[in-house]
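Right after this comes chain A.
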Amino acid sequence: MNRYRKVLAGLLAAAGLSLFVATAKADPPAGAPASLKIAVVAFLSGPASGPFGIPARNAADVWIEKINREGGIGGIKVIPVFTDEAGPADKVVTEFRRLALEEKVAAVVGYISSANCLAVAPVADELKELTVFGDCGTARVFEEGKHAYVFRTNAHTVIDSLGAARYLLAMKPDVKTIAGINQDYAWGRDSWEIFQRSMRQLKPGVQVVDVLWPKIFAGDYSTEISKLLVEKPDVVFTSFWGSDLVTFSRQAKARGLVEQSIVLVNNTGSDIKDIPATVLIGSRGPGPIAPPDVEKDPLHQEFIQLYKAKYGLAPNNYIAHGAYHFTQALQGLKVAYESAIKKAGRWPTTEEVAAALAYSTFDSPAGIIQMAIGNGHQAIEPAPFAVIKQDPAIGAHVFTEIRSFPAACVNPPDGMKSLDWIDRGFPGAKC
Partner candidate 1 sequence: MHEVLRLERVRVAIQGAEVLRGISFAIPSTGLAALVGRNGAGKTTTLRSVMGLLPLRDGQISLNGEKLGDLPPHRRAALGIGYVPEDRRLIGQLSVADNLLLPAWAQGRTDVKKRLAHVYGIMPEVRALATRKAAQLSGGQQKMVALARALMSATKLLLLDEPFEGLSPGLGEKLAEVICDVQRTGVAVLVAESDTKRVSFVERIYTIERGEITEQIDHR
Partner candidate 2 sequence: MSVLLETVGLTRFFGAVCALEELNLCIHEGDMVGIIGSNGSGKTTFLNLVTGYLKPARGCILLAGRDITLLSPRQITRLGVARSFQIPQLYLNLTVMENLLLALAARSGRVGLWARLHRQNWMREGQEILKQFNLDRYGEQRVAELPEGARKLLDIALAVALQPRLLLMDEPTAGVSTQDKFAVMDTLVSTLRGSSITTVFVEHDMDVVRRYSRRALVFDQGRVIADGEPSAVLTDAGVKRAVLGHA
Partner candidate 3 sequence: MRLLLVVLLDGLAYAAWLFLVSAGLTFTYGVLRVLNLAHGNLYALGAYLGATLLLHYAASGSEVAATLGLLLLAAVIIGILAGPLIERVFLRRVYSRDEEVQLLLTFAISLILEDVTKLIWGVTPVVADMPYTSFGSVRLGGISYPWYPFLLVGVALGLAGFLWFVVTHTRLGKVLAAVIADREVSATLGIHVPRVYTFAFTAGAILAALGGALTAPMFSLVPGIGADVLVISFAVIAIGGLGSIGGAAVGSVVVGLARSAAVYFFPELDLFTIYLIMTLVLLFRPQGLFGEIEIRRI
């Protein structure tokens, strides 16, 4: 059955490929380059490479293959330049300059670390290099500055922790005490700030009993868990990811913290097979957790098939959020290029592509993406959350009780800073 389907898909793809190649060859826009070089920057080494970087790179790989199979972008073949994001900011910026000035790539896609996005954004403007961020979360990029050449096709981090608050209240409306355990760095601090401010707005009177800040990749959380066991909060909120999330959730399970308190995680920052069941979790936008409309999206299904065919997948078809985010960036670029070509009637300038991408709406493996805020440079996405459960039928962890909060419910309106929006009681939110 499965093999039959794979063969069929292959045949269909081949047919589509020949069809598209034929049409593309027939009609290259005037002034088009021979090929379109796109840099893909992701962590290929270091602790973030396993949970995010490598899946993101793999996703970009299969998605560019797909785009090329279907005729490329505007009839032009895409050539990816994969590079490693690892290293200090000066190395990352140097590397960005090399890509723009030496490799002369048409666009740069990627960056997982928020710090790197913040560092690269002004340089992209300086070099007039079209840059689409892949996975980083910080809201500061477009809330603290305007960047003509920089876009982010995934939602910023507000949806992760505000979504967590909304999901928590949906699952346990009578929550009284909360505690936080977050990695002591920007993502952890941002996540906790957004979560606790949201909780204060959504359910005034909720009491924060403890906030713990272990150092990132501390490795062992026994002492912190003991403390949480002593304090017995209703909910333990965490923004851990990667090995920290795995270790913490496993120790929490072994120590009975998962039974005593609700453990609420704002991101699927590691393979869910490593996370013990009965944890409330969000996936930083649709994808890993797919609400019904995304589940039905043909691009979503196709992405899973393509990824599985080339890199293999666990029975639950789990793919990291970073992977989805990178396909979103590539889809956004493709759609923007093509609409700019249509509008200009020739190969577009970088500025024309940027103009086309701003305030656009396009389909992606994570569903429909709207570039709705940050002057049209920042996407909004819904916030899907779920509970992890063991599914005996396929013998793997799966997401259950999926609930997705619409984009208009968890994103601030255009032009408003996230924390202001939260503190003012979410004006204009449509839930």
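Selection rule: all candidates are chains of the complex that A comes from, given by their letters.
Note that contacts are C-beta pairs under 8 Å (C-beta built on N, C-alpha and C of every residue); 3 or more make two chains touch, one makes a residue touch a chain; residues count from 1.
No experiment lies behind these values; they were computed from the predicted model shown.
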Of the listed candidates 1, 2 or 3, the one touching chain A in this complex: 3
Sites on chain A touched by candidate 3 in the complex: 45-47, 49-51, 53-54, 184, 210-215, 217, 219-220, 222-224, 226-227, 229-230, 242-243, 246-247, 250-251, 253-256, 270-271, 274
